[in-house]
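Below is one structure; the comments refer to it alone.
A single protein chain has been removed from this complex, and every other one stays in its place.
On to chain A.
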Amino acid sequence: MNQESFDFGEYVDRMAELIDLPIDSEYRPGVVDNITRIAAIAQLVNEFPLPDNIEAAPVFEP
């Protein structure tokens, strides 16, 4: 994903429609801002290569 060119407004509208989550026009700019920020944060995790044998723990025990 190219963070610069990706249309986060379009993503919010389509994804919200898919999961049936109405987003009032008053809140939409804030939601778009937040998902844009989340995508940048997610990039840090998604770009990091993990071995296949690393699994998520359903109940986490430190």
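Quick note on the criterion: a contact is a pair of C-beta atoms (placed from the backbone, for glycine too) under 8 Å apart; a residue touches a chain by one contact, two chains touch by 3 or more; residues count from 1.
Assume contacts and distances are computed from a predicted model.
Between "Ribose transport system permease protein", "Amidase, putative", "Alpha-ketoacid dehydrogenase subunit beta" or "Methylenetetrahydrofolate reductase", which matches the UniProt record of the unshown chain?
Going by UniProt, the chain not displayed is called "Amidase, putative".
If you put the missing chain back, which residues of chain A would it touch?
Interface residues of chain A facing the absent chain: 11-12, 15-16, 19-24, 27, 30-31, 33-35, 38, 41-42, 44-46, 48, 50-51, 54-57, 59-62.
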